[in-house]
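Missing here: one protein chain of the complex. Every other protein chain is in place.
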Amino acid sequence: MPDDSAGPAATPAIELRHIDKRFGEVHANRDVSLSVRRGSITGIIGENGAGKSTLMSILYGFYEADSGEILVGGAARHIRTPSDAIAAGIGMVHQHFMLVETFTVLENIMLGVEGGAILRHGAAAARREVERLEREYGLGVDPDARVAELPVGAQQRVEILKALYRGAKIMVLDEPTGVLTPQETDQLFRVLASLKARGETIILITHKLREIMAVTDEVYVMRAGSMVAQRRTSETSEQELAELMVGRKIRLSLDKAPAAAGPPALTVSHLTVHDERGVQRLDDVSFTLAAGEILGIAGVSGNGQSELLEVLAGIRAPEKGSLTLDGREITAERPCGPSEMRALGVAHVPEDRHRLGLVSNFTASESALLGYQHDPAFAGGWLLDRGKIQRYCASLMEKFDVRPRAPNLRSANFSGGNQQKLIIARELTRGPKILLVGQPTRGVDIGAIEFIHRQLLRHREAGAAILVVSVELEEVMALADRILVMCGGRITGELAAREADERRLGLMMANAGPLPANEVPPDETIGEAWGEPWRGEP
Amino acid sequence: MEPELLLRTLAAALRLSTPLILCAMAGLLSERSGIVDIGLEGKMLAAAFAAAAIAAVTGSAWLALLCGIVIATLMALLHGYACITQRGNQVVSGVAINLLASGLTVVLGSYWFQQGGQTPMLTNLGRFRPLELPGVNLLNGVPILGAIYRDLISGYSLIVYIALLAVPATHWLVNRTRFGLRLRAVGEYPQAVDTAGVSVAWLRYRAVLLCGLLTGIAGTYVSIAQNAGFSRDMTAGQGFIALAAMIFGKWRPYPALGACLLFGLLDAVAIRLQGVRIAGIGEVPVQLIQALPYALTVLLLAGFIGKAVAPKASGIPYVKER
Partner (left out) sequence: MSGARPDLPRWADIGLIPLVNVLLAFIVAGLVVVVIGESPLEAVQVMLSGALGSGEGLGYTLYYATNFIFTGLAVAIAFHAGLFNIGGEGQAYIGGLGVGLLLLGLDHSLSWPVLLPLAVIAALLFGAAWAFIPAWLQAYRGSHIVITTIMFNFLASSLMVYLLVNVLNEHGATSPESRNIAEAAQLPFVTDILGGFGIKMAHTPLNLSILIAVLACVFVWIYVWHTPWGYELRTVGQSERAAVYAGVRPRRVILVTLCISGALAGLVGVNEIMGVQHRLLLNFNAGYGFTGIAVALMGRNHPLGVVLAAILFGILTQGGAELSFEMPNIDRNMVTVIQGLVILFSGALAHLSRPWLEALFALLSRRRPSLKEA
């Protein structure tokens, strides 16, 4: 049970000591220690994949640490399951809400703590308690509303209510603002302040500097699985934190000649797109891409870059506006699918390498065919020439230094860098007029990064029009000749690469207009009612 | 149709609906927990065999019922083990269970009883006989009401009444209890249940066990109440009709009951109309009536009659995400 507040103020609410966790090859947490003062808001900041969420999942009993200790209120606790965490007074607001959408708010809150075998018996007491909590913290949700019908911000407050109802004294929020509108974010921060005022301890996990500065008392910085710094928020700055988060990467020094931008290869005008849930993803986007230049798109992930790439690649049809390339205009009425786009000379290195760029269970040579399965070079008549495809794959591997040079190895068995090199090889080899590249070096080792960058530049020299989307500012600055900044589905700034620095870009990425409306990546489709289609090979 | 015939047809419909109702409730409990069960048929068949075999040997209907339930529950556990613990494909497991039941009942039956897969015909001993509710004679004189009471309300075997009780019981369990709340949650979004500190696997196992219990009763009914012994593949697709009824009822107990009664009525009417010529129409194609449940279910699934939305997580093994 949460200890009474009589304990000395010096005892931290939570202490993690030397937490270490591996997932196979990945060292997710390396000897991480952290101490959270009671009644404070403590931030944990770091880039995607820095190990923040793993650490909090360990605290909440979702995973067990390989080694290390968890102390709650000064006493060591074994937290093996979420119920242990709940018993220790820890509540968690997950990034993806743990709410049953078909249930009412009250049913969701009661789930797991129903107060008796018959629902009716516990329901009245639960309702009273929920109403009390709601009033006390100003949460403003109707206990009888169905969760599916609530806006995202209200759903999140249900999650907070759920944790409070379970007696949480320590509340962990995992990337809570990713899915919120600016107004909802402000409301969340007010709720956090009122929680703090009533003595709750809050841990806020985020990768957004602005939020850390706005609400936390203390901040920890994680990078590549390690805890690299601890600061009082009042004594640090966004710049310092940014540096700490990113660390000192090797300087990307690309000798590149100034761009010899040619005629426009692609003109995008007034492009507007909503996603499947009706959230606006692109809002009146217009720009041109010239032959012989690299145009970088910078922005916090989830601000419409993915959808932009999908529209340009023909995966998603525009709703309003148009694309013009090669004398052809593509609109909602006259859409153009991925294969026609390829025929028009558009190549696409997708952001999501594992799910789009290749097929994990295919051999490398099969993956090298993806998107070009009807290329007459391989499909003369009706049949695929498998020998030819293998030789072709081997030659791609040779040219782009893909290791191991094994066309028959399963795609999944290559390292991230080599997978990416194979995909880039496949997309570059036909000399496309327009090349779309999403996150060219995400999860790629340093040697491969340089190689990939040089390949892109070479292709620019050859006169291709290249669009690079990356969340790595340094990468954008090093590669691009011109940089567009996207935020909330709109283009919020444009700079020539030589004028760009992280500060100016950062301002454009965050400052311009409202915060992103929605940052959750399009959900992995949870499958249809009857589940994942049967995969044949067990 | 004269009233006498109408009453008798309705009563026949209820008798024919009984295994459907029990199986539909069984499937409903399983699927609401996220476990797809196309093995209702197999479990019912295995239970029918076990019950008939035990009844033939011991002459005790109650012992037979117990055995039917035990066998169906064991098969349900096998399904649960494959789907929950081993995270196997639920449809594949269901197909396997149907084939196992269809084969084993005949193989074991013909070995034990040497009657080509049938169990010995039961006399009244060892069967669930129709019950006569109190007051039938008393009300017999009352016009209309007396006949309704005698033919439509009284005169079924105990299991018919159990099946009718199973519906409100299921409704109560699913909608009014802690177990039901968790069951519905685990079929929609097991992660939410897991983070609430409740075991997903144990919940699903309990649902699967309840499914076994109900299919066991259904099978027992088929072999020792509706019939007087087991014959091969005697459930004849009723498990699938029950599945269809459950979908038709959109995974809710009372609408599923309605669908079962409708399908039972269609069956009873089809039997009644066998070979009957109706003026102006000629002979009614009985097969058409018998095919209606399937056709209606396809239409429903296609979204032409409302929308049937299955529990979101059904069919998906629960794997704790990394």
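The letters A and B name the chains in turn, as written, and every chain counts its residues from 1.
Basically, a contact is a pair of C-beta atoms (placed from the backbone, for glycine too) under 8 Å apart; a residue touches a chain by one contact, two chains touch by 3 or more.
The structure presented is a predicted model; accordingly, all values stated were derived computationally and were not measured.
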Among B:12, B:63 or B:96, residue touching the chain not depicted: B:96
Contacting the left-out chain in the complete assembly, out of A:12, A:292 or A:371: A:371
Sole residue of A:132, A:270 or A:386 that reaches the chain not shown, by the stated touch rule: A:386
Touching residue (missing chain; options B:149, B:221, B:240 or B:318): B:240
Residues in chain A touching the chain absent from view: 313-315, 337-342, 348, 350, 352, 355-362, 366, 369-371, 373-374, 379, 382-384, 386, 412-413, 528-530, 533-538
Residue ranges of chain B at the interface with the undisplayed chain: 38, 78, 82-83, 86-93, 95-104, 106-111, 116-117, 232, 237, 240, 243-244, 247, 283, 285, 287-288, 290-291, 294-295, 297-298, 301-303, 310
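As a working rule, only the chains that are shown with their structure count from here on.
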Euclidean distance of C-alpha centroids - chain A vs chain B, Å: 47
Residues on chain B engaged by chain A in the complex (per definition of touch): 36, 88-92, 176-182, 184-185, 188-189, 191-198, 309-316, 320, 322
Touching residues (chain side chain A, partner chain B) in the complex: 23, 60, 62, 81-86, 92, 94, 96, 98-103, 107-108, 110-114, 116-120, 122, 526-527, 529-532, 534, 538
